[in-house]
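Have a look at the structure below before the remarks.
Just one protein chain is left out here, and the rest sit where they should.
A, B and C are the chain letters, set down in written order, and residue numbers restart from 1 in every chain.
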Amino acid sequence: MKDVIDYQKIFSDVASKVSKMDDLGNVACYIPELGTVNPNKLGIHLTTVDQLHFHFGDATEKFSIQSISKVFSLTLALKLKGDKLWERVGYEPSGCAFNSLVQLEHENGIPRNPFINAGAIVICDVLVSSLDNPKDDLLDFIKCTSGIDDISYNEKVVHSEKETGYRNYALANFMKSFGNLNNEVDCVLDFYFHLCSIEMSCKDLAQAFLYLADAGVNPITNTTVITARRSKRINSIMQMCGFYDEAGEFAFKTGLPGKSGVGGGIIAVHPGKYCIAVWSPKLNKNGNSYKGMALLEGITTRSNNSIF
Amino acid sequence: MKDVIDYQKIFSDVASKVSKMDDLGNVACYIPELGTVNPNKLGIHLTTVDQLHFHFGDATEKFSIQSISKVFSLTLALKLKGDKLWERVGYEPSGCAFNSLVQLEHENGIPRNPFINAGAIVICDVLVSSLDNPKDDLLDFIKCTSGIDDISYNEKVVHSEKETGYRNYALANFMKSFGNLNNEVDCVLDFYFHLCSIEMSCKDLAQAFLYLADAGVNPITNTTVITARRSKRINSIMQMCGFYDEAGEFAFKTGLPGKSGVGGGIIAVHPGKYCIAVWSPKLNKNGNSYKGMALLEGITTRSNNSIF
Amino acid sequence: MKDVIDYQKIFSDVASKVSKMDDLGNVACYIPELGTVNPNKLGIHLTTVDQLHFHFGDATEKFSIQSISKVFSLTLALKLKGDKLWERVGYEPSGCAFNSLVQLEHENGIPRNPFINAGAIVICDVLVSSLDNPKDDLLDFIKCTSGIDDISYNEKVVHSEKETGYRNYALANFMKSFGNLNNEVDCVLDFYFHLCSIEMSCKDLAQAFLYLADAGVNPITNTTVITARRSKRINSIMQMCGFYDEAGEFAFKTGLPGKSGVGGGIIAVHPGKYCIAVWSPKLNKNGNSYKGMALLEGITTRSNNSIF
Partner (left out) sequence: MKDVIDYQKIFSDVASKVSKMDDLGNVACYIPELGTVNPNKLGIHLTTVDQLHFHFGDATEKFSIQSISKVFSLTLALKLKGDKLWERVGYEPSGCAFNSLVQLEHENGIPRNPFINAGAIVICDVLVSSLDNPKDDLLDFIKCTSGIDDISYNEKVVHSEKETGYRNYALANFMKSFGNLNNEVDCVLDFYFHLCSIEMSCKDLAQAFLYLADAGVNPITNTTVITARRSKRINSIMQMCGFYDEAGEFAFKTGLPGKSGVGGGIIAVHPGKYCIAVWSPKLNKNGNSYKGMALLEGITTRSNNSIF
């Protein structure tokens, strides 16, 4: 038995402490549809590679996973294209905001990593070129590898992002001007906005990303999602780049590879042990879940569980 | 008689000297349609406020004036909106390339001046909001104030720019994300690309911009194009910002307010005296006419004519 | 008689209007010794090339001319080294704060122009290499060409700058790391701090810089300070770069080449006509005299006197 930690107890202790914190954050408002969520939602779900489950609060409620889905698109693109992918996107932390155009200009349209917006758009362009029906194929890939059937896009969120996503149109056009986008801007962004609109619960996320804790194989469905070597590399990229300009903060306080989304979700992976997902909608000024960060810091501290 | 300088002699001397220079520049190739021009064209036309004309070479051949037309759009926008215009665009030199997004990001979507691409796009947005038929109304304004009838857009150039102008789409979307664009990106850029496609000859240009040499009044048509005070301000902006990241070079060598275009044209104004236009299609690395710069330097040096 | 404008009347009218303005600026405090000046001082002095004098207020009181002296050092360096000087410093506006290191890093230690701090330090390095006794020789040059005897350094200000001038030490060391400083940092900065500590009155300044209004010759002493061609170029550099990141503002509102100092002084030149100096110690947020800018705007507007 690998894990004898009483996560259930830890969850309720930590959640109780966090619930007393002033939540200084704000629900993402730049995508109007996201602003309608109940800001007091709080969910935790941890699944071990031995398929033990621990959960707390709103762990089975679906929410907009937003940028967390960039780990799915990276996984699929890496599976399809291999190391040639790195000719079009790097894997270094950016030191800039998630939607900055500055670095892109200085580095000729090659985004720093696949998790800043520019990099995720390039990954979408790769998938649009490689897949017959990008939107269907991506959902199928997630469903198939995770064993979860009810995963879908939220067309209202897609519409909301299209109406207001001028910065993403700017990024896509900017990269196209550098020759780093092969398909039409509208087509790539349609896929990108769908990617960001995926809805899943904490339970779904912990289960779907369990392959990153088990060397590329999802032990629940017993499918090889990606090779062990690439699974390790995706973890390293999450470690270095998963929290925009706050990656150091998360590494420092939590010490696990992870990825956040502006819907208030965060996933984190302890390689060889477990995948955990938390959800609390209010965001700090860097765009990461305010209480979600605190929950994960508390949980890893209490369980003495960090890769460092 | 204000001007007793023998410009005719100066033109042929300077042109003869310049024609012997190696033309190290290149015709603008990022807009495919511009690449079809004969690179050896060379024209000069000077018109004094007393309506004396001096010319040389291909002075009556129409060419794509490109960014030179941004002086027309600025004039019209300033006439229509007055000093409120400066809430949306500055009048400081940029210290950056003409199509840079970096400064825009650091300065919250307010372009540095009306002559870099971002600033000219904001001016177009202002005109789209203010005019009933922006494209027709702008052409009418130019024709009416200059007394020149045969001025038109080149739809082939418009089409060529639309097909390849990703950087301008990036700039427009970027400003829209900051709230500094009120109309739809496609609509504003359609007008912007038309603006840049205007075709005029050196003779046309010298005549059409003569109002900047005569306190806002075009002496040929006797129309008040703009107030004296604003005419002076447009000249100061041309001085500071008319040559992208080479404004200092032009001030240093020529010493007149001016504006260049990637079609190889340049206009320059000697307030109180004359307006001059030159044309030579090959561009230096900063996007300004290689021989055009040399012509104007030679002419102002020989005629001892500079505002400094 | 070239100038029949009643400057005396204009000065008292404009000064009366400006004196009623709230002075929103602050006296320079980063150099403690400068903080001791009376903030209500206000002086104006205009000298025409025909040697007519017009003045107002504290026009004969000496003050710390600070960066205005960079026009003297540029003139002397250009006289000594000629166009080779431009291999080590540019003449383009910077688009950045006067003491920024950012652009220097992107452009390999070549400062944008001789008036930002980095550029003025390079000019000092050139003079330290070229002169036997840089401090004595520079003062002699100014005295000799201007015909003013009582010009001196203020050692208290030098001391004050040395104690607090870490940013300038940073700039000098930074350029030395790029190989663009030939002498020892301490030696160059000792000269630089002396240069900035020169004290002159408005009357002194208008007289000393009159050569820039008269094609390089000071008509009072009848000495050729520099060639006509270089005088014109110094004017163009003042126009483009004389007010740090507010050069466009000054060109726009006043329309004359000029140079400001953090002591609250400003000089401006109308080529062919006059040199004017104003002084009011409180600075706006860009480090230029708040009321000095307003005085010059008022005076050039009232006298309808601008190069544009």
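Worth a mention:
The definition used in the following text is that contacts are C-beta pairs under 8 Å (C-beta built on N, C-alpha and C of every residue); 3 or more make two chains touch, one makes a residue touch a chain.
Here the structure is a predicted model, which is why all the values come from computation and not from measurement.
All shown chains touched by the missing chain in the whole complex, by label: A, C. Within the whole complex, the absent chain has one touching residue among A:48, A:113, A:154 or A:284, and that is A:113. One of C:100, C:207 or C:221 touches the chain omitted from the figure, and that residue is C:100. Residue positions on chain C in contact with the hidden chain: 100-102, 105-106, 166-167, 169-174, 176-177, 185, in rising order. Chain A residues in contact with the hidden partner, per the touch definition given at the top, are 90-96, 103, 112-113, 229, 232-233, 235-237, 239-241, 245-249, 251-252, 255, 257, 271, 301, 306-308.
Just so we're on the same page, only the chains that are shown with their structure count from here on.
If you sketch which chains touch which, the chains link end to end in a single open path, with no loop closing it.
Note: the chain lying farthest from chain B is A, by mean C-alpha position. Central chain assignment: B. Criterion: smallest distance from chain C-alpha mean to the mean of all protein C-alpha atoms. Averaged C-alpha coordinates give centres for chain A and chain C that are 55 Å from one another.
For the pair chain B and chain C, the distance between mean C-alpha positions equals 32 Å. The set of chain B residues touching two or more other chains is empty.
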